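Here is the structure we will look at.
Every protein chain except one is present and positioned as in the full complex.
Naming follows writing order (A, B and C), and every chain is counted from residue 1.
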Amino acid sequence: MDFWRTQDQEALQDGIRSFCQGRFPIESLQPIEATGGRLDRAAWRDLAGVGVFSLRHDGFSITDSALVFEELGRALIPGPLTATYLAATHLRTVLEGADSGERIVGLAQVAEPVTMAEHLLDLDSLLILQGDSIAVVDPNSVPTQVVERPLDPLTPVHVMLSATGGEIVATGDVVRQWCREGAVLTAAMQVGASFAAIDLAVEYAKGREQFGRPIGAFQAVKHMAADMLVKAEVARAATYAAAVNLDGNGDDDLDRAVSVAKMLAGDAALFCGKIGIQIHGGMGFTWEVNAQRYWKRAVVLDTHYGNSEMHADALAGSM
Amino acid sequence: MDFWRTQDQEALQDGIRSFCQGRFPIESLQPIEATGGRLDRAAWRDLAGVGVFSLRHDGFSITDSALVFEELGRALIPGPLTATYLAATHLRTVLEGADSGERIVGLAQVAEPVTMAEHLLDLDSLLILQGDSIAVVDPNSVPTQVVERPLDPLTPVHVMLSATGGEIVATGDVVRQWCREGAVLTAAMQVGASFAAIDLAVEYAKGREQFGRPIGAFQAVKHMAADMLVKAEVARAATYAAAVNLDGNGDDDLDRAVSVAKMLAGDAALFCGKIGIQIHGGMGFTWEVNAQRYWKRAVVLDTHYGNSEMHADALAGSM
Amino acid sequence: MYQILSRVAMDLRYTEQEQTFRAELRAWLADVLPSVAPEPHRDDWKNRRVWDTGWQRMLFDAGYAGINWPKEYGGRGATPTEHLIFLEETERMRAPYVGMNFVGLLHAGPTLVAEASTEQKAHHLPSILKGDHVWCQGFSEPNAGSDLASLQCRAIRDGDDYVITGQKIWTSFAHIADYCEMLVRTDTEVPKHRGITWLILPMDAKGMDIRPLRTMEGSTEFCEVFFDEVRVPVANRVGDENDGWRVAMVTLSFERGTAFVSEMLQSMELVRDLADLAKKVTRNGSAAWDDTGLRRDIAHLSGELDALWSLTKRNISEAQRTGFVGVGGNVFKLAYSELRQRLGELSLRLLDRASLSLDDVHELPTGKHVHGRIHALSIGIAAGTSQVQRNIVAERTLGLPKDR
Partner (left out) sequence: MYQILSRVAMDLRYTEQEQTFRAELRAWLADVLPSVAPEPHRDDWKNRRVWDTGWQRMLFDAGYAGINWPKEYGGRGATPTEHLIFLEETERMRAPYVGMNFVGLLHAGPTLVAEASTEQKAHHLPSILKGDHVWCQGFSEPNAGSDLASLQCRAIRDGDDYVITGQKIWTSFAHIADYCEMLVRTDTEVPKHRGITWLILPMDAKGMDIRPLRTMEGSTEFCEVFFDEVRVPVANRVGDENDGWRVAMVTLSFERGTAFVSEMLQSMELVRDLADLAKKVTRNGSAAWDDTGLRRDIAHLSGELDALWSLTKRNISEAQRTGFVGVGGNVFKLAYSELRQRLGELSLRLLDRASLSLDDVHELPTGKHVHGRIHALSIGIAAGTSQVQRNIVAERTLGLPKDR
């Protein structure tokens, strides 16, 4: 039993983190929002260039991928990252160019009360996930209605007025595995966003003075920060465990492990986003400060591959 | 609209509080526990002497009664207080002597997973509440099994192996009203116990020093105490509102008002009991300190006339 | 043993007099509301001002302006309960909110009533009540939030003027206001609370740079204001020099328990709407409302709101009896902030993907729930963070020792 990052993995994760800090610095988000959240194809190709979408074909594991996606989540990189990664992994021949960054692939899961597609205007292929089948459609061909004011300006969305048709490209076990991997990679991004929210709040609490001392010296702030870390660390353990199990290096029930990860990573990201805003006080509520961006992304990611509550229900179903 | 204690009510409540402090000082509880929680008939008659059971026939309102029961709850006075009060109020002729303290009346509500009678050995009459009827039985005649180690040593309990038979003494509207009043008076006791738990914890936090200052100077402790007060004050507002409505001095739906009170008073008492223990640290976990007694009583009272969750469900049913 | 001395009882019902007040108000609202123009777009500040102040003028003409102000200063002198009724009825009838008149009516005005000179009162109070002048507030600074008394914005006496240099933040409607109630530092040598002065700043004074501050929702009612040697006549000072902290705090004692009434009523509607939505939305083929857990959580929130409504009435009754609200105000805000966070979280779980839009989607009334969730993030921050509120409750009400 060895459930700690290997040196290789540490190097991989550190490398991706440096890449993200250089190519997707957090200050680059506001300008993207000003464009309506449109994706920068050159940046997307650079993501592909460091191998983000082709990890699996390059021999990396799901756990390695989770470490990478943790960094993508930490940097709040916008775009259909999991969908493009999964397309490159599981539909390599059908959707050529996903791995190289030439084809941006999105995925919309048919859901109640509404089915929504993200980043529609920038997609080259749109996958529609319904039950245990995935169909591919031309993003320009589906009847949609734009959402004027998306909650997360970095995640533009369209309501899909119809989610039928298209060519079925995956069914059954492939889709089930797809959903497991999607949930775990999303959980990894949620974990990354949680830690980024903590880092930002802690940095602020160290520098911001009120009543003659840094607010981080007050127990109220300290304890909020500690509670954030607890949620994030527990979620991280669950997420890595799910990934390791998906890699075949564990004995847990796969669906259960995945649900635990997605449930707790969703809870953690929402909690850290919320408390991060609270620690920032009024500034946390401003556009200019990134605290609110972590919360908004947390809301978005919670709705991917089943929200926290749905996964709790799935766990209940297995008990 | 005037939702503040009148001067009369203030005098009534203060008077009962003084009586309780004199006749039922908190230090008297440990000796009672040593007797297996047996009731002291002389003390019971003294309760009757100050009019606790005959309030309604003496012209006091349900709101007045709630103020009185808040004090009984604050003092953690053991015994079937609500049942004897309600018997004296609604079954005066059937159960003579309840008002004067000569007859101790208990009530067992038929429940899942188990029906339990409290203070059985000290009862003169046992009422059995099932659905919307109340029957009276001889406490010595019902098949029961004693609980060796009751959670609250001040509330000895017997499992009722059968809860049928007896003479029906109330049905329909009377029983519905009985349950409303029982729930509100229980809520009042929960509110009183909540405030007593707060007072004890605050007193301890002022005197206990660690790291060179009273622990009550630490924000962590302050904020726990503040959270207790918030829960207790909100529950008190709900409880008074329910009582005022039952007195006909409000326009709210009665069942809804009662459920809100019982739900929030139950939550508050459990919360204040729990946090009171936490603020006391290790001492909170000892027999000798009363902190744990408030929590135990909170558990007991939560199970009277429907627990917090059942009342939430009742509210949902009305939405 | 105890005797009933009087038949006065706690009563949640409204007296005949209060009911008459309500009936008259309701009739008036029914009469005039149809003539009120539709609400302008939220970022159209010019027309919002026209709309908000126009409504204020209508209230004034009908005798409802300054509902809780003393009669001698042009207010109605209503009791806290009548104020509650006013807020209930205007909310129920969907009348315009106080909008950008709020600083003038609820804070600056009452402060002037209590502390200003006869001339200052005569000049400002009628124009606030009529909607002629809009006020904003220049209290908070980037480095003076929870610790407001540490404010640094400097005013130096120069002849008959104060010359102001510094910065304010969270000044709502600064770009559209006529006057600003301002706290400035006039003495840096004394303990922080003792060197503050309260000034009336005309917003057309020279030397100000007003920059909108965008919130996370994208709205722009808040501003940052930068002062570069802005001159304000000494005659605009309210109270003594260096006595401004006391002057500003005076208004706090005006709290009559009505501060959150409109919010509360909206929240109660929000929960009802959420229950309705849960009955409409399907989850796994049946109504979301069939989920006992969801239903119980909504019902719990609904019950808590009822209790907070009762607490509001207790606070108002206390104010009516004693002239001020004790611990109830802080308790209310703490409970309410926390409740709204839970409500917001519950809403988003129900909406799931629909929460990704700030507007309604797909003919479902979801926008208000998303907005409500975001709003909830601010309640425990604005007007005193929950952390500061807990300190106040613990120290002032429970008597726990100060931190230092």
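Assume a contact is a pair of C-beta atoms (placed from the backbone, for glycine too) under 8 Å apart; a residue touches a chain by one contact, two chains touch by 3 or more.
Computed from a prediction, not measured in an experiment: that's the story for all the values here.
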Worksheet, complete the sentence: Displayed chains in contact with the omitted chain are A, B, C
Worksheet, complete the sentence: From A:Ala193, A:Val260 or A:Ala298, the answer for touching the chain not displayed is A:Val260
Worksheet item: Which of A:Ala237, A:Leu254 or A:Val289 touches the chain that is not shown?
Response: A:Ala237
Worksheet item: Touching the left-out chain: which of A:Ala43, A:Val157, A:Ala197 or A:Ala225?
Response: A:Ala225
Worksheet item: Tell me, which residues in subunit A touch the chain that this view leaves out?
Response: 1-9, 11-12, 15, 49-51, 58-61, 63, 198, 202, 205-206, 213-214, 216-219, 221-223, 225-227, 229-231, 233-235, 237-238, 240-241, 244-245, 247, 249-252, 256-257, 259-261, 263-264, 309, 311-313, 315-316, 319
Discussion item. Residue by residue, what part of subunit C touches the chain that was omitted?
Written reply: 291-297
Response to the item:
Residue list for subunit B contacting the dropped chain reads 111-116, 118, 145, 147-153, 155, 157, 159, 209-212, 215, 218, 220-221, 270, 274, 277-278, 281-282, 284-288, 292, 295-296, 299-300, 302-303, 307-309
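Here is the rule we go by: only the chains that are shown with their structure count from here on.
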Worksheet item: Quick one: do these chains touch in a line, a ring, a star, all-to-all (complete), or other?
Response: complete
Practice prompt. Give, as an integer number of Å, the spacing between the C-alpha centres of subunit C and subunit B.
Written response: 38
Practice prompt. Measure off the straight-line distance from the CA centroid of subunit A to the CA centroid of subunit C, and report it in whole Å.
Written response: 38
Worksheet item: Centre to centre, by mean C-alpha position, how many angstrom separate subunit A and subunit B?
Response: 50
Worksheet item: Going by the touch rule set out above, which residues of subunit B reach two or more other chains?
Response: 218-219, 223
Discussion item. Could you pull out the residues of subunit C that touch at least 2 other chains?
Written reply: 387, 390-391
